[in-house]
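Selected chains from the complex are presented in situ; the others are not included.
Labels run A and B following the written order; every chain starts at residue 1.
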Amino acid sequence: MLFHVAMEVRLPPDMPADQANDLKTREKAMAQEIQRAGKWPQLWRVAGRYANISIFDVADADELHTLLSALPLFPYMDVRVTALARHPSAI
Amino acid sequence: MLFHVAMEVRLPPDMPADQANDLKTREKAMAQEIQRAGKWPQLWRVAGRYANISIFDVADADELHTLLSALPLFPYMDVRVTALARHPSAI
């Protein structure tokens, strides 16, 4: 099933650089692992914001929540999920 | 899969009573048919509003959209869908 996921990251500006870099490195690794598994087929940056718009392709909302809540940046994110259905005009 | 669905109905107050009654009768019939099929296990009225909060239990977002968009009152509704996952504290 496809979900549209909008993630907004709010890292405290005074977080030590080491901690921030570590979080981002682990986030990137996990994001790429999920992409390679075919469950995160689309990932774009929202221009001008520390935010992304993503498409997830998962079995159901349980799998989606498991993936999202395990992301290293999850405690710093505001995440909005939209359930997608097939569009009758899509080819 | 479970979805939380909030429906707000906005019938034009000047709709002829016959037309409104016909819509409501057909809406009720279809709502009860979907409930009997086990796909709409919870349906509550929001106190003070022509609105409901519902739980749907369907295969996926495609089935959900098919059911919702076939409701006779759908053209008069504002519908908000939230994907639900299992809660780790639920017994």
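One rule holds in what follows: a contact is a pair of C-beta atoms (placed from the backbone, for glycine too) under 8 Å apart; a residue touches a chain by one contact, two chains touch by 3 or more.
None of these values were measured; they are calculated from a predicted model.
Whole-complex copy count, one sequence throughout, 2 copies displayed: 10.
Methods note: only the chains that are shown with their structure count from here on.
Centre-to-centre spacing of chain A and chain B amounts to 29 Å, using the average Cα coordinate of each chain.
Of all residues in chain B, only 1-3, 60-62, 64-66, 81-86 touch chain A in the complex they form.
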